[in-house]
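For this depiction, one protein chain was excluded, whereas all remaining protein chains were kept in their positions.
After this line comes chain A, so read on.
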Amino acid sequence: MSYYFVIVGTKDNPIFEAEFTSTGRGSGSEAIRRDEHKHLNQFIVHSALDVVEELQWKSNAMYLKSIDKFNEWLISAYVTAGNIKLMLLHETKNEEGIRTFFNECHELYIKMLLNPFYEVNSPITSSAFDTRVRFVAKKYL
């Protein structure tokens, strides 16, 4: 079970990317497959942005739920007030878990914004942010 999480800025630019795999099953072939899929993941998420842009105007909620699918992958999205999109590529449905995950990540992102040295739309390089996101992912996904 693997997840691909990305925060997309307003110019289709990724601000933060992370991949989570559930613990344990890390066989060799799996790793190769994942590597191969990495680029595909980006393409899939990118193509799902179209749907997000359509849906974000129709919902009051920030969490847009599962908005798109490609083969066996589902794409969930969460749009912040600043039009920063949190996108998660996942394989199984877990609406509540993902909602919590997104909420937590949004909070982390807002804390990131509070940093006066961080500019909106620029890549997040903080390792602390990465660690926290991974922690949240482990907790809720």
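In the analysis below, contacts are C-beta pairs under 8 Å (C-beta built on N, C-alpha and C of every residue); 3 or more make two chains touch, one makes a residue touch a chain; residues count from 1.
Methods note: contacts and distances are computed from a predicted model.
**Q** Would you kindly match the missing chain to its UniProt protein name, picking from "Needs CLA4 to survive protein 3", "26S proteasome complex subunit SEM1", "1844_t:CDS:1" or "Ribosomal protein S14"?
**A** UniProt lists the chain that is not shown as "1844_t:CDS:1".
**Q** In the full complex, which residues of chain A touch the absent chain?
**A** Counting over the whole complex, chain A touches the hidden chain at residues 8, 10-14, 39, 42-44, 46-51, 53-55, 57-58, 67-72, 80-84, 91, 93, 110, 113-114, 116, 120-121.
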